[in-house]
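This is the structure, below, for whatever I ask next.
Note that one protein chain is taken out, while the other chains of the complex remain in position.
Each chain carries a letter (A, B and C) given by its place in the written order, and its residues are counted from 1.
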Amino acid sequence: MLFEKIKSEILAHNSYIVGAGGEAAVIDPRRDCLIYAQIAERENMKITKIFETHKNEDYVVGSRELARPTGAEILHGAREEFGFGTGVREGDTFRVGSLELEVIETPGHTVESISLLLRDRSVSDDPLMAFTGDALFAGDVGRTDLAGEHRRQEMSQMLYASLHEELLPLPDGVIVCPAHGAGSVCGGNISDREFTTIGYEKATNRLLSMDEEEFVEYKVNEKIYEPPYFEMMRRLNREGPPLIYNLPHLRPYSAREIRSLLGKKAQIVDIRSPTSYAGGHIPGTLNIWREGLPLYMGYYLNYEDPIVLVDDFNLDLDSVVRHFVRLGYDNIAGYLAGGFAAWFKQGESIERVGTWSPPDLAEHLEDPSVWVLDVRNINHREEEGHIRGSHHIYVGHLEEHLAEVPADKQIVVHCDVGYKGSLAASILKKRGFSNVTNLLGGTIGWEAANYSLVRD
Amino acid sequence: MLFEKIKSEILAHNSYIVGAGGEAAVIDPRRDCLIYAQIAERENMKITKIFETHKNEDYVVGSRELARPTGAEILHGAREEFGFGTGVREGDTFRVGSLELEVIETPGHTVESISLLLRDRSVSDDPLMAFTGDALFAGDVGRTDLAGEHRRQEMSQMLYASLHEELLPLPDGVIVCPAHGAGSVCGGNISDREFTTIGYEKATNRLLSMDEEEFVEYKVNEKIYEPPYFEMMRRLNREGPPLIYNLPHLRPYSAREIRSLLGKKAQIVDIRSPTSYAGGHIPGTLNIWREGLPLYMGYYLNYEDPIVLVDDFNLDLDSVVRHFVRLGYDNIAGYLAGGFAAWFKQGESIERVGTWSPPDLAEHLEDPSVWVLDVRNINHREEEGHIRGSHHIYVGHLEEHLAEVPADKQIVVHCDVGYKGSLAASILKKRGFSNVTNLLGGTIGWEAANYSLVRD
Amino acid sequence: MLFEKIKSEILAHNSYIVGAGGEAAVIDPRRDCLIYAQIAERENMKITKIFETHKNEDYVVGSRELARPTGAEILHGAREEFGFGTGVREGDTFRVGSLELEVIETPGHTVESISLLLRDRSVSDDPLMAFTGDALFAGDVGRTDLAGEHRRQEMSQMLYASLHEELLPLPDGVIVCPAHGAGSVCGGNISDREFTTIGYEKATNRLLSMDEEEFVEYKVNEKIYEPPYFEMMRRLNREGPPLIYNLPHLRPYSAREIRSLLGKKAQIVDIRSPTSYAGGHIPGTLNIWREGLPLYMGYYLNYEDPIVLVDDFNLDLDSVVRHFVRLGYDNIAGYLAGGFAAWFKQGESIERVGTWSPPDLAEHLEDPSVWVLDVRNINHREEEGHIRGSHHIYVGHLEEHLAEVPADKQIVVHCDVGYKGSLAASILKKRGFSNVTNLLGGTIGWEAANYSLVRD
Partner (left out) sequence: MLFEKIKSEILAHNSYIVGAGGEAAVIDPRRDCLIYAQIAERENMKITKIFETHKNEDYVVGSRELARPTGAEILHGAREEFGFGTGVREGDTFRVGSLELEVIETPGHTVESISLLLRDRSVSDDPLMAFTGDALFAGDVGRTDLAGEHRRQEMSQMLYASLHEELLPLPDGVIVCPAHGAGSVCGGNISDREFTTIGYEKATNRLLSMDEEEFVEYKVNEKIYEPPYFEMMRRLNREGPPLIYNLPHLRPYSAREIRSLLGKKAQIVDIRSPTSYAGGHIPGTLNIWREGLPLYMGYYLNYEDPIVLVDDFNLDLDSVVRHFVRLGYDNIAGYLAGGFAAWFKQGESIERVGTWSPPDLAEHLEDPSVWVLDVRNINHREEEGHIRGSHHIYVGHLEEHLAEVPADKQIVVHCDVGYKGSLAASILKKRGFSNVTNLLGGTIGWEAANYSLVRD
């Protein structure tokens, strides 16, 4: 029996391929989907079924992309209309070689969410695994806010029922394979264990020990951000996203070309480290570090204007391109050839951002000309505490709240480490704030240096 | 939490790396162990503990090799003396970052066998996974014959106790991570599911539903081969195998050099396909196909004389070298440069083996000059049936039973597919049998062509 | 200054990329052209010019494919109409950064053939290199037969003039970069030195020391085969070949699917070694070994029916696909999943071919039931001699001359080594000859075993 989990790093999206007897099924494939075909070929299997556990909102689904070369059938929940594939219902079963996949309807995260129960009929009628999509995660459950505030209670009740009537009654020994791991924007507290079981979740997942009332209240009040790009993803994934065939090939841009793009509609994204950005950058550019791209590009980049990258040494840009394609940014266009040095070799102007270590900030904490801005997730601020006197605006919402930031002070931005702080600093610089400093180390460095965080 | 399973293909050996909070542990590392260090580095973790669940007999353990660059501590069961590492006992616990590994003594396969129970203390005190070594597999249990025939009953009783008193009482939701998967020589009937749980094994593993008497009788009578190289492995793994640092680099041999080695102590191994071997080969060479090497080299190759490979196109020999190193064959020396064509370009003599398809054999089944030799595992012969009139000698025992093979007949060798048949044919050719034919397709092809197998 | 030679193995086609000062030019790009873009990016250069030295006939040109992502201008000789690009004339010069490329018209191989003279103007006005296309090779000159027998004399005269009036007057120190290396079908005697100079050719190339009369007579009488696919190449390269964007992805075929294709329009190509093919093969399939594909597929495969590959272990099929794409065989469709073993596991019928070593043939040379068939190039037969009593039909022309082969004898095919012999054997088997044997080692092995060749 073939079983492989394919992870999209950082997005923390999990997809799966299972197979036996010459046939294979893929669950929740990503858009850069060559890997599934390669695994199937290595195993001499033919992919015959592709399942979408739900109309994903955090990445572009790969089912159509994968169906093209394989001819596999696409299956998804029937409670909502998709522009492609076939709707399936509770109890529908599908044979994939000697394996059987049974559909369990588990609405709540979305109405058409399904889970899939895997049996190996050549061994036993007992179920071996459950692919739970965004219903049940390791240590968490799916978010219920995406259908809108007005339906949040209803969706939470639905999810409670799905969990307690559909999934938890499964045998303790069933292995749980969710669509996301720790770090995903689809759940606030997903644990980082690779595999879990119904039994282990029943024993350790605190959301499963709540009664319905408690659960619904918790979910209705859960604070969780929705990146603007989710809207685009939902539309694409409902209609069927455009096919890409292969990863796009980036075009090198000269420094001269980059300069001619400034102030135009191009989106120049500086993917260097916070210190590199601080030491000098092209005026008006956003700073999102490599690993932050999947999580933050969706807040600040649009789907129309060409996107051009700036790096130090242009190493391994292919893996960066994947991040864009997975979120549907097919407008990723190129990169600054020669890296940032190509910019300053032209004698071009640069902008700088200050950097402070925790001791630097501690020294100035009482200084009235210093305004400390915390851009972390509100949950982190509330749970872990904050630097005394700091103000809070979430990095993803900074552009809409610029009026709250004083123009005449030194703005010291911080997050938990320094990357999101640098993104926030780049937004402030772009919007005309001239005296901006990023706290390297953030609250983690702050505490490591033995300064304390306070709670309201 | 880091969790990764590293498989050595074909040997079907599983090793694992787990970690959290900057530290990692490796369980049952293989000898070509760079991969564990690479994973740890990728995750910014330090490998601090290496566990050997038992004194493995089917491959060279990698714990000493891995301890060298990492400085990690080696831990193994205390009930037998090892030439390296530290003995551990029931209930000993080890912290690896926020993870905890608890030793459970599970003798039976060997006396010093241990299992390891994993808890993530940052989540819960409930156990998440059990690394069961060669005690419990998916669908099977460890073999109990390796301590010798005279101790087989005793070892089987021990294993019964280990399973029923130590492992099965664990919660159903505990994920079971054994040291071997399907195809291993360490268990006859291991299932090919990647992951299983205590609950699923209790429900589906027929060996676990036997009572002690039934279980011991089954295990005492179980027919299972012991390749001769196990002896060497046990010795190396007890004393601590020689360190290799890196994979050996193969030297190209010219056809002329190969010829000068014939009849000397060198071991020439033809790794081409059965048809390629049949169409022409260097006289006196063994034919073991690529994927058969881990399973059959241990029967026919010694650890002293240099081993030289013959291939068609010399593609990807690196992966072939790994097989030799994992079994301790550090005498792997080189390969025929230019492939088999380099041999015949010299105008050298060749030998041939006949090939028959199932219809060819069916036509001659009554022919008294034809002697059909089945070289499969005896269990396969008994369970699946055999071709009427065929004789049986297991391929691994053929050299000791040559006297049973008539010298004056056409010997038609077969296995289940044709690879082991070709190995057997090469042994017969080497030992002077001149009229040897390999049944391409074996019993699988025989049945696929609608001929029947019989049972005694 | 960037200078890199990109070779297409076996076809022995050379292409070049040169650049300086941020710009690069590519000369005679192949169709799988990603590599040029990658080199240019590595060097922070933009490809601005693509030159075709002539309307190639042995591979699909890559200029249009490469122009698409780079936007580079395509330039070719003006004396014939192309469906794309811009015609250039004697003396036209093109700047590529600080480099200059000057067009020299060198007709003879084709009428619109050009050479390109490279100067690095930042160094000197002296020329550094000449890209001579198919006019001048290391040790040979271009063939002059492709415009048809009736124009051979005229083309040879043209080539003589091009060589003696255009190329040889260049300074001795000019480095010569031709479009082909040793082994190409575009020249019978190209030397295998990577680089040469005008001076070294003048000193060593015997064709250059002939006077015009001698030269034309030599070229008019030169025996050189024209594979049928040249016709297709000329058409494609004149009109502009279809764009492929990326290498096609092969589909795995099951043995069952392959069987259903037999006798239909599919073209099953067995790419295994001659011994593997001899030991057993799917009835009616052609045997062309991996490295023979670029040279022989053009004789026996058509451009319409799907092509499916049979291999032993399906290793590195990607490099095989490149061969097909370079010759325009976009109908390459798939491969037998599981390799040839998947065929015999179904119990399917197989065919065999005999194999003989030189001593085996020597023993039967006088046997009247044996008919020896030499399938080598006629030049090789004439220059190196032949096995006494052997008959000659070139492997590329075998299908048209089957009537010359006696149906009632044992046909022993041979070439120089054994690969082309196996291709010929597969053609004979396919056409109904039942008793076919391939001489492993061919004439090279024959001589190595101390048997002699004779000359008429």
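As a working rule, contacts are C-beta pairs under 8 Å (C-beta built on N, C-alpha and C of every residue); 3 or more make two chains touch, one makes a residue touch a chain.
These figures come from a predicted structure and were not determined experimentally.
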Q: Return the single residue from C:Thr53, C:Ser162, C:Ser184 or C:Thr197 that touches the missing chain.
A: C:Thr197
Q) Out of C:Gly83, C:Gly173, C:Pro228 or C:Gly389, which is the one that touches the chain we can't see? A) C:Gly173
Q.
Give me the chain C residues in contact with the hidden chain, please.
A. 1, 3-4, 20, 120, 123-124, 126, 128-129, 139, 171-175, 191-204
Q.
What does the interface between chain A and the hidden chain look like in terms of residue numbers?
A. 272-281, 290, 312-313, 315-316, 339-341, 344-350, 352-353, 355, 357-359, 417-419, 440-442, 444-451
Q: Would you write out the residues of chain B that touch the absent chain, in ascending order?
A: 22, 34, 37, 40-41, 44, 46, 69, 245-246, 249, 251-252, 254, 337-338, 342
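Basically, only the chains that are shown with their structure count from here on.
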Q: Write down the pair of chains with the top C-beta contact pair count.
A: B-C
Q. If you fit chain A onto chain B using the CA atoms, what's the rotation angle, as a multiple of 5 degrees?
A. 180
Q.
How many angstrom lie between the centres of chain B and chain C, each centre taken as the mean Cα position?
A. 45
Q: List the centre-to-centre spacing of chain A and chain B in whole Å, with centres computed as mean CA coordinates.
A: 41
Q) Multi-chain contacts in chain B: which residues touch at least two other chains? A) none
